[in-house]
Each structure stands twice: as C-alpha cells, then as structure tokens.
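Every protein chain but one is kept in place in this view of the complex.
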Amino acid sequence: MKKSHLKIAVIGGGSSYTPELVEGLIRYHEVFPVTELYLADIEQGAEKLRIIGELAQRMINASGKLITLYTTLDRREAIRDADFVATQIRVGMLDARSRDEKIPLSHQLIGQETTGAGGFAKALRTIPVILGICRDIEELAPNAFMINFTNPAGIITEAVSKYSKVKSVGLCNLPIGTKMQIAELYGVEQTRMFIEIVGINHLNWTTRVVLDGDDVTEDFMTRLGSIGQSSPANIPDLEWDAEFIHSVGALPCAYHRYYYMKEEMYGEMLEYYQATGKTRADDVKEVEAELFELYKQPELHEKPAQLEKRGGAYYSEAAVQLMKSIYNDTGDIQTVNVRNQGAIPCLPDDVSIEINCVIKSDGPHALGLVKPLPPQIRGLLQVVKSYEELTIEAAVKGDYASALQALTLHPLVGDERIAKAVLADILEQNADFLPQFQR
Amino acid sequence: MKKSHLKIAVIGGGSSYTPELVEGLIRYHEVFPVTELYLADIEQGAEKLRIIGELAQRMINASGKLITLYTTLDRREAIRDADFVATQIRVGMLDARSRDEKIPLSHQLIGQETTGAGGFAKALRTIPVILGICRDIEELAPNAFMINFTNPAGIITEAVSKYSKVKSVGLCNLPIGTKMQIAELYGVEQTRMFIEIVGINHLNWTTRVVLDGDDVTEDFMTRLGSIGQSSPANIPDLEWDAEFIHSVGALPCAYHRYYYMKEEMYGEMLEYYQATGKTRADDVKEVEAELFELYKQPELHEKPAQLEKRGGAYYSEAAVQLMKSIYNDTGDIQTVNVRNQGAIPCLPDDVSIEINCVIKSDGPHALGLVKPLPPQIRGLLQVVKSYEELTIEAAVKGDYASALQALTLHPLVGDERIAKAVLADILEQNADFLPQFQR
Amino acid sequence: MKKSHLKIAVIGGGSSYTPELVEGLIRYHEVFPVTELYLADIEQGAEKLRIIGELAQRMINASGKLITLYTTLDRREAIRDADFVATQIRVGMLDARSRDEKIPLSHQLIGQETTGAGGFAKALRTIPVILGICRDIEELAPNAFMINFTNPAGIITEAVSKYSKVKSVGLCNLPIGTKMQIAELYGVEQTRMFIEIVGINHLNWTTRVVLDGDDVTEDFMTRLGSIGQSSPANIPDLEWDAEFIHSVGALPCAYHRYYYMKEEMYGEMLEYYQATGKTRADDVKEVEAELFELYKQPELHEKPAQLEKRGGAYYSEAAVQLMKSIYNDTGDIQTVNVRNQGAIPCLPDDVSIEINCVIKSDGPHALGLVKPLPPQIRGLLQVVKSYEELTIEAAVKGDYASALQALTLHPLVGDERIAKAVLADILEQNADFLPQFQR
Partner (left out) sequence: MKKSHLKIAVIGGGSSYTPELVEGLIRYHEVFPVTELYLADIEQGAEKLRIIGELAQRMINASGKLITLYTTLDRREAIRDADFVATQIRVGMLDARSRDEKIPLSHQLIGQETTGAGGFAKALRTIPVILGICRDIEELAPNAFMINFTNPAGIITEAVSKYSKVKSVGLCNLPIGTKMQIAELYGVEQTRMFIEIVGINHLNWTTRVVLDGDDVTEDFMTRLGSIGQSSPANIPDLEWDAEFIHSVGALPCAYHRYYYMKEEMYGEMLEYYQATGKTRADDVKEVEAELFELYKQPELHEKPAQLEKRGGAYYSEAAVQLMKSIYNDTGDIQTVNVRNQGAIPCLPDDVSIEINCVIKSDGPHALGLVKPLPPQIRGLLQVVKSYEELTIEAAVKGDYASALQALTLHPLVGDERIAKAVLADILEQNADFLPQFQR
C-alpha cells in the first residue's frame, strides 16, 4: 500500500472525538504519513465541523507535519480515492440518543446507547445511512478500508459485510482498554502479555492471559475477584462478585454488567434519572458543550485533557494502530470486529465477531480459539447474536416482524408484550429517521 | 423384539398417573402384549403403591387381558430382564415441588416445576437418582429401552445419554397434544396431517403444518392468531398476540408463555399465591388426595375421568404409542426426546432435542429439518440449551460454579446477584436430596 | 394432493424401460390412480416412441384401468399441469454412451456410463438439457415433483437443486435391489428388516441391518464375506474379499467395485473390448433392438421377461413406490437422492446425497445417522462428492478449469496429464452436445 499519497476521510468529522484522532495521526505520522485529511459532516453539523476543523488545523500547524486538511459538507468529495474512510456518525445526534435511553426506561427497561432497546433503535437509524456511505465507497474508493467506530459497532460491521462489498473493520476502544488495565494490574509493559479476548462487540470475554509466555489465567481470575474492573466513563462502576467471576471462568467486559447485574444497573439508572431528569445523553450534551467552548479557544492547539471525560479513552490509539498496521503490513495482534468465517464455530459464518486478529495489509486475520467456548459464554453469545441478526434484517428491510422478534429475544427485554410497546414508541419517536419503515 | 415374554417395569409405579398407563396397556394389548407389569416404588410411597396396585389389578381383571401384575419396593427386581423401563419418579415428592415453586417467587421470579429456577432445582435432585436407575438397567437389563417421563424430561434424557449406556427416550405429552389440537382446528383425522415440531422439551416450536400433502403453514399461522392455543391444565391460558405469533413464523408451545409473556405469567402466579397461599404443587396435592380416595374404591376398575384435571392428558397415549412402535418396528413418526447428532445443526451433537422421529425397533431416528431455524428460534433455543448443559454438569458433579452460571444464564433469572441468592435457598432447602453438593 | 386428476409426464418416454413403468402404474393403480399418462420424446426418438406408445396402450387396455395415454414430441404439452414429471433421457443416445465408454479405455482408464470419465461426459451433456426441462416445469407445472432416473442421478439431482426451483427427487434401483437381496439372504419379508443405506448415488454403503428389531449388522458382515453380492446386469460380478468387507465395516454397493477393484475391473473391461470390439453400450444396443422387435408384436400386452437383461430390475418398483408414497403421504422409508441439509455432516449442505428418507406428501425427509461415518467411508465419499461439485460447475458454466479439476480429482482418473488428454477427447467427440463449451 506504500505510496506517496495517503488520504484519510472522516465521516462525521465534526464529532467531539475528532481531536483525539488528529492527535494520533500527528503522533504516528512518521510511520503512517497521512498527506490528506478530509473531515466531512452533514449540514446540521456545519458549525461543529468548522470549530473542529479550525482546532485540527492549529494542531497540525503546531506539529509541523505535512498534512493537508480539508473540511467539507460533501461526503463524496471526502471519500473519493481515500485510502481509509473512518465513520463516526451519530444519526439523529444526541437528541436521538437521549430518546434511546428514555424510551426503555419508561417501560421499566435498561436504556442504554448501544445495547438493549436503546442500541436497537440506534441500529435502525444508523444502518441505512452507513449502507449509503458504503455505496459511495464502492463507487469512489473501492480499495479503501472502512474503519467503523459508529455504534453499535458489531451490528454495523455485520450489516456492511452482509450488504456491501466494502472492506470494513469495526473498532471499539474497550479491548485495548482491557488489555491496558490487565498490564497495569501486573505492572508490566503490555508487550509482555498475550491476552485472548473473544465474543462480539460490547459483549466480549477475556478468556486467557499469558505473561512472558506463562499462562496466568488462573492467577488472573483470582486477582480479579479481589480487585474489580474499572469501566469506561459511561458505565456505572458496579463491582463484580469474586465467586461469580470465578464461575464464569473468564473476565466479562464492562457492558456485561447490563446483563449479569441487570437489576442493579437498572436501579442506578432509574434513580439517577428520577433525581436529575437526565440520562447519560444529557450529561454528554453538557460535556460536549463545554468541550466545544474549549475547542474554540484560538490558543488551544492540542487535544484538551477534558476529552477523557467523554468516554473515548484509547480511541485514537485503537484507530491509528489499526490503520498504521494495515498500511505497514505489521502483522501485530489487535482485537477488532470482523466477519466470523468459522473463527467462533458456534456462531454462523456470516456474522460479525470481536476477536484477536493479526493485522496484515489485506486486513485482519482472526486467530483461532485454543479451546471451545464453555456453555455459559456460548449461550449468552448466541442469543445476543441472534438478536443482532434480526436487528439487521429489520433495519435493512424495514421489517416489523424481525424488529419485534429482535426485541423479544434480547435478554434486556425478553417479553413480547413489553417488546411490542417499546417498539411502538421507538418507531413513532424515530419516524423521521426510519424511512424503511414508512412503506 | 417379538417374544413370548414382554416385561414392563414402572419406576415410580405409585404415581397417580399409573392408571392412565395401565389403561393404555390394556387398550393396546393386542398389538403390544405385555405379559408382566412391575410397579416399583420407594418406601415412602408404599401406601400409594398399594392403592395403585389394587386398582391396576381390578382394571386388568375387568379387561380379561393376560397381564401378570407385581408391585415391589425393590426396583432391581422390577428392572431385571425388563424390555421397557418407564421412569416417572418425583424425588422429594410434591413437597419438594412446592418449594421449587415458592423459592423463585420469593425472589420475584417465576416459580415453575420444569423451567427456570424451579425446574433447575428439580433437575439437581432428580439426575443422581435417575443415573442410579441407569446403573441398575446397565447391569440387569442392558437391552431394555428406558422411557423417561420424569421432568425436566429433556435434561434427564441428556444426562442419561451423556453419563450412561442405557438406550433411553424422553417423552412428553405436549407434542401429541399439540398435534391433536391442530387436527381439531382443521376438523380432520390426525393421520391426514404432517406436523413438524422442533426444539427441546418444553420449548418446542411447530414450524410446519401439512394437510393432505399441502403445506398449510401460512394459513395455520393466520388461524392461530385469531383462535389461540389451549394449554395443559398446569399452565395459565394467556392468549397469544396474533401479530406476535405471525412474527415468530411458528407456533410456540404452551411453556413459551413463561418466556414470551414473562411479566404477565409472573403476575398471575404471584396474584394466585398471594390470594390463596398456594402454588400449583399445593393444588396438585389436593387433586391427588381426591384421586387416591377415588382409586381406593373397590368398585372402580377403570381410569376415572377426574384424572384429566391432573394435567397428564394423552400421557398413556404417548407412552404406549412409543413402546408399541418400538416393539412392532412400526416406522411411524412421533415427537420424542433424543440425542441431537446433527439433526439441529445449531446445537451441539451430544445434547438432547425434541423432534419428529421415525420409531423403529432400534429406537427413534430423527427426521432432518427442511429449512434452517430462523434466528428468533435459534437464539432462544441455544441459550436455554446452554443452561441445560450447565445444569447437568452441576447435578452430576455437584459443581457450584456450573450451578451459578446455569441460573444466571437462564432467561427467567438472568441476573447473577439474584441467581446467587436463589441458588443459596435451593441448595439449603434441598440439602437432603443433594448429596453431590455436600462434599 | 388427493384429486380427481392425476397426470404423469414421462420425458424420454420412448425409452425401452417405459413398459416397466407402465406395468407398475397399472399394478398400483388402485392406490395411485393415474388418469393421464404422457410419454414425450424428441424427434430422433419418434419411431421408438411410437412403438412404446402402442405397447403401453395395449398393456393399459388389457388391464382395464382408466388411464388415458398420450404420446407427444412436445415436452411442454406433457409437462403442463403434470403432478409428476419423470425424466429418463439419454442425451446423444446409445452412440454417445458408447463413446463415453471407449474414450477412457483409450487412455487406459475404466470407461463406465455413470462414473469416472464416462459418467463425467454424460453429466456435461445431460445437465443443460435437464435444466431446460426444469425451466419448463417451473413455468408450466410449478407444483409438480420431478422424479429423475437420468444418470448420473446424484449429479443431476444436485444440479437441479442448485440451479432451479423444481421440487425433485433422484431415484436409482440400486438401493431397493440391495434391500431385496438382504431380505433374501435372511429368507424373510423385506418389511421385517430395517436397512440403513448412506452415501451418494452409485457410491453408497449399507451400514446397518436390523431384523425384527435386532441389530444383526455384525452377523450380516460375516455372512456377506462368505456369500458375495450379486450385481446389476451391467456390472461384472467380481467377488468381494471377506476380510476386506469386514474391514470396511459396511457393505459397499455394486459400483464400488470400480473403485475398490479398479485394476481387475479395468482388466475385465479391456479384455472384453479387445475380444469383441464392443463395450456395454454396444451390447445394450443389441438388447434394445431385440426388445423393440418384441415390443412391436401386436399380441404382446405385458412387460416381456427379457427386459430384466437390460439392467433395470426393480426400476418400476422404485419409481411407483416413490410417487405413490408422495401421493398418499405414506410416511414409509425409501432410499432416494435429496439435498443434504446436514444429514451427512461431513458433506456440504447443498450437495445431493442418497439416504433413507421418510416419504411424505411434501417429499422425502432424510433420516439422521445414528453414528458418524468412519474415515474409510468419509474420505472416499468426500473426494467423489468434490468431483461431482466440480462437474456441475463445469456443465452449467462451460468452465474448462472446473472440468479439468473434476477429472483430475476423480479416483478413477487421478492424474492431471491423463485428465487433460481425456478431457480433450471428451470435448471434441461431444462437441455437438456441449454448446456451453463453445463460447
């Protein structure tokens, strides 16, 4: 892939996360020499895009790197001949997310951005837009890699893989964060560890930990029970029960709390909402408003520390690591979202999974599992994956039956009468964003 | 298998269901000429066994059939050289069942005899006893077929298949009942219909209905929505939503109500319990007391009509049909519980499934599916099956970790903190029946 | 399917086998009341069709059955609204078969009608014509069952299943013959036996034999070694080695001799050819000429005994049994060729297999295997099936690369240089029948 030009397009370039990404591109410029960076956004995001664009330009200027920056409201211009297209869109913006969180709560369900009924609504809105972007990539940059951060990242990756020809990889900052936490727990460089993470996006398990070549999984499970696991900013930090973790035989991810501690998580969520009238989306809005105020300051020419509060730690790290490993054919191991193809034999071949991959210039190659997954992991993985398959059918075809089954099947809903009521609210309140259901 | 002697052993012969079975053996005696019938029970059931034995003898006398009846408290005597061993035991009797229903209720969970936390407790108690019976069969009647009605029948079948060499088939009256209801709906003889039922015990779906060779599944789904489905006596008769049923694309079984209408089912259950202080087990105790009063009457020499209230309609039909088809190498199709062996490809090979089988003299042969199962069926099936696999491990090995994971994974529990609390109660209140956990 | 009209179309109605079929239709008319029988053939077969038509009419007249007979050169007329379409065509007629047998011989290879390079050539010629018939059925009789006897029957069934929407079943008289021989060996009615046959067409194994419900496979394997197995008229009757048969652990089919006794079979074939200048096709031509002379005799009004020499014993039995079981939704077990769908897990889902099926009104339902196939069966099955998949690709797409790989992979060829030379001859000598390769 080595060439004189290296063009990156960022769809949803006006996102508050963009400075993270720009910072990473600058930091790794020597090994990943981006020459053109296009930030594209939609009309409604024009003002944000302007602010982000100006900050990004100041950051580039300060760095002295030879990166030419463009901002545009024409995503096709951004995509044309790009080598990488990063997608980080939010269809309906934070207002839609706020609804995604509140509708479930009004039905006594967990209201979460990426999982359960909230994540389902987000998927319905997002998939058609993402597939539209894919059409543009197929036409204008057929050799580009699409790097998708848009949530629900696993579902999006699967929809792209099933309904387009674009080469895409789904990315989440959770695995890289987990690996860093484990290295910290052992007080060693991450390079000395080999950590097996397996599952699907936002529902993965750490099944093996190897330190300097010695399998320390048993020891790790013991330490874990006593130490706990910190969560991303957006997930309440409930502590795992040591005995329970031991019985899983693997470290759940932060999002597992919504499943394994359903009741308490719902309780915390409801309490906060009743006390403040706000959900996480509303808080994020405030954080974002502050961030954009900061971003406007002409003297700012680096990523501000406050960005961490936003929940996107390691985000640029994950993104730039992936792109530079593809670019340089590095062959290192990263945990990303790819088409299954037998890597997890208890799931269909054509679904997306999150798994350790060797990153080569032609993309990620999944590493096979050493042992079959135990029933406690297999069962949960399979039922949530079935939910995801149904959600994709619903989103692509505007199919009510698939939508109703998806919600009924999801462990955070699980009752057809509630599913029906929630679905009615979701379809009504998102009508503007769901043309596929208006037929 | 044709031979002059045909010996049947009934383990749990003192059950109130036994007259059903005796009636069936009499009715079909011409084609299934039982010569010896052993009813075996344990010490605590001696009195019931005596009553049942006397009634059975009066029934046989009245029929004029040449069946020699024995009652015994020594199950090995009953098993020795038997051709069929029917198992219909209830470890801990109705008092244990009553606890199985009340413990979950006290944790705001559905308390049901065969599924959820209640069915789980029953499995823990029952599996070791059933495997003990298997040891006896392996020694004393290695060629016998074990016909198991003991619930949870699917889990028991799987435990037997994984941990013994006994040829066993699991049987439930639900499929035969479903088929009869559908034939009634169409107002035709059942022989004119071919009905595909697939899944696992108490969680099967009717996926195809063929009348006189025409696939009428679509039509059937439409009628269903408008007509509803009646339940066995033990399951509240909540009506299915037509739109929901249509979205499943198949007819759920009666037990699916505990999943798909979890909230309402729980509500009904709780209301009844709060109003009466009783659960289903308590009602059954009363029904049984009445039944045994009836059974004692010396002038009674047939199965009394009141037995239907007990919930076991078609029970003798299913049992005798199966045994006589094996005996006669009939090759007809019946829906029974067998080892999967690839018949449902999305489940492991070594688990039990409930599926249409051709019954030959060497046992049931599963019929392959015409189409892969859709995600809405697949996902629920897989997660409940994983629960069952874990439950068997817990029951056989007395393994706490598997037990905790089984309950956490079950859709009717689904929260580790609740699972842990329920499990503590189950282990404590069943301590007398769970030697495997006392190590 | 019960209806007042029952129309059968026979494509290739001028075949010398047709009197077999007509005889069967008459014999079973009470339970399979055909009202219209269409015999269709092509221009070149007009004379034969006339002779067969007249004989068939005399047979029907003699029987007194109410079957209206039509002969036609317009296959679409025959197909329109048919309930069953039987296909028994021979593209290129016996002259082509003669070439199929001689080309391989000239390369020191076995020259056989349905397997090896000969069967390959036949498949290339036949698949496009069969798919043309399928187009007509899709248009004119979309609910009809196609019953295919045309060889290579397994490959044809798979091609139809992959490249058309027609409901089709592939049929061969080998399994029914095997079952009859085994029943004879035991001196019992066939109904007392259950015989498991599994594999692909002309490469199946009898893996289990059950008599009166007792598994007598071991005993059967012993008897077999000592007794031998008779072959259809068209296959030299070489004797199996008892020790070898025992090591297979199953009874091979007659065609297995071409694989397991390759050298001797080739030797016999070559010797006969060198001595007489003839191959089997040439003999069949003579037999057919005699048969048609017989058929012409106005006093003949039944199937003549000489037909047996032709190699089609049990042919009408197999055909009419299948159609009448579909018609009557019988649910009996027959061995037919169907899409795999997981029934043989070591083969792809979308290939054809030959296996025991329960015949219902919606077609055959494969019976699952009780045990996985051992490596000695699995390996041969897989390699020949791969050959078949490649052959279908070659035939449908006119793809030279697939053709060359198919022949190279086949155990009766197995050398790319020989494959290339044979392929060149096949393509040249069949050029008139292979428009797909002329592009």
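Every chain is named by a letter (A, B and C) in the order it is written, and numbering of its residues begins at 1.
The rule we apply is simple: contacts are C-beta pairs under 8 Å (C-beta built on N, C-alpha and C of every residue); 3 or more make two chains touch, one makes a residue touch a chain.
This is a predicted model, so every value here is computed, not measured.
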Neighbouring shown chains of the undisplayed chain, as defined at the top: A, C
Identified contact with the non-displayed chain, of A:213, A:277 or A:298: A:213
Contact with the hidden chain (one of C:30, C:189 or C:263): C:263
Residue, one of C:184, C:415 or C:432, that touches the chain absent here: C:415
Sole contact to the chain not displayed, among A:76, A:301 or A:365: A:365
Positions on subunit C contacted by the hidden chain, ascending: 241, 243-244, 246-249, 259-264, 346, 375-376, 378-380, 382-387, 389-390, 400-402, 404-406, 408-409, 411, 414-418, 420
Subunit A, residues in touch with the chain not shown (by the definition above): 1-2, 192, 194, 210, 212-215, 326-327, 329, 331-333, 341-343, 345, 358, 360-362, 365-370
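Just so we're on the same page, only the chains that are shown with their structure count from here on.
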Separation of mean Cα positions, subunit C and subunit A [Å, integer]: 55
Contacts with two or more other chains, residues of subunit B listed in rising order: none
